[in-house]
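Take a look at this one; I'll ask things after.
All protein chains but one are shown at their positions in the complex.
Chain lettering (A, B and C) follows the sequence in which the chains are written, and residue indices restart at 1 in each chain.
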Amino acid sequence: MALDILYFAWVRERIGIDSERIDQPDSRATVADIVTLLAARGGGYAEALDDPARLRAALDQRFVPLDSPVGEARELALFPPVTGG
Amino acid sequence: MALDILYFAWVRERIGIDSERIDQPDSRATVADIVTLLAARGGGYAEALDDPARLRAALDQRFVPLDSPVGEARELALFPPVTGG
Amino acid sequence: MKRIAVQPEDFDAAAELAALEALGGGGVASFIGIVRGEGGLVALELEHYPAMTEPQVDRIVDQALERWPLLGVTVIHRVGRLEPGARIVFVGTASRHRTAALESCAFLIDWLKSHAPFWKKEYFADGEGRWVVARAEDEAKAAGWQSF
Partner (left out) sequence: MKRIAVQPEDFDAAAELAALEALGGGGVASFIGIVRGEGGLVALELEHYPAMTEPQVDRIVDQALERWPLLGVTVIHRVGRLEPGARIVFVGTASRHRTAALESCAFLIDWLKSHAPFWKKEYFADGEGRWVVARAEDEAKAAGWQSF
């Protein structure tokens, strides 16, 4: 199944694109598993994603902890902690 | 020495005047002493002032407890608890 | 900036906010109190103690300025006869810190309620007038700031 991945703020800048589509490896995979998979690509991906403690995530537009299984979600967003308001 | 007494809200309405001047009995007299003195006049005064627990006071435009000595103050105001805002 | 007014006239909330926004802080908090037309209320009469009101509001504002890092405070309190829907009071604060702006705004309105010489009388359709009774809750709220 296809999973759309969105990047925001400095995660987006380091990776150099704002979104992409990947084949979801396994519905039991967690957000953290996918972060590890992407970081392994090296370059900007490693720069953006190598420290998961600095990352936050949303699945289908809902904030989730990084250890959440991706399940049937169609959209995963990765970004730093929010700074609105 | 003369002491101006001001009344507000239902204290003013019951007494029927908004201010008057009295001879201050004694600089050691407290606000409560003056309230007692005025209440003893009976009529609207008694109606307005017979329950000191329902009254608040200011001496020279500063809130004070009823047991404060009037001292050198020139103006005593008597009124119910405030309800602004 | 410190602006205090006690007046029968209405005020321009937008102009008051704009003046606070122009101070260069990051946040402006405000509270506007309005006459509620409940239970057949036709008007509210606000009595005050003219010689005391502004100096007393000024003291309350000074306490807020001591307690929080504020760039500006505006307090406008109306007096006289006000009809349902009319504005009674405006409290606005500007600060670099949103928490300072919000807390000081809450403090100011709580203290105005319990520490400024205003008295409200409600008038109803049958012509009857009734003095508003001070609420113990308001006293407690104001007292709560003491130990803040």
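Things to note:
Operating definition for what follows: a contact is a pair of C-beta atoms (placed from the backbone, for glycine too) under 8 Å apart; a residue touches a chain by one contact, two chains touch by 3 or more.
Note that the structure is a prediction, hence the values are computed from the model and not measured.
Across the complete structure, the visible chains that the omitted chain touches are A, C. Contact between subunit C and the unshown chain involves residues 13-14, 17, 21-22, 24-37, 85, 87, 96, 98-99, 101-103, 105-106, 109, 141. Take subunit A: the residues that touch the chain left off the picture are 6, 8-10, 58, 61-63, 75, 77, 79-85.
As a convention for this text, only the chains that are shown with their structure count from here on.
Of all chain pairs, the one linked by the largest number of contacting C-beta pairs is B-C. Remark: subunit B and subunit C have CA centroids separated by 26 Å (rounded to whole angstrom).
Subunit A and subunit B have CA centres that are 72 Å apart.
With centres taken as mean Cα positions, subunit C sits 48 Å from subunit A. For subunit B, the set of residues touching two or more other chains is empty.
Not a single residue in subunit C touches at least two other chains.
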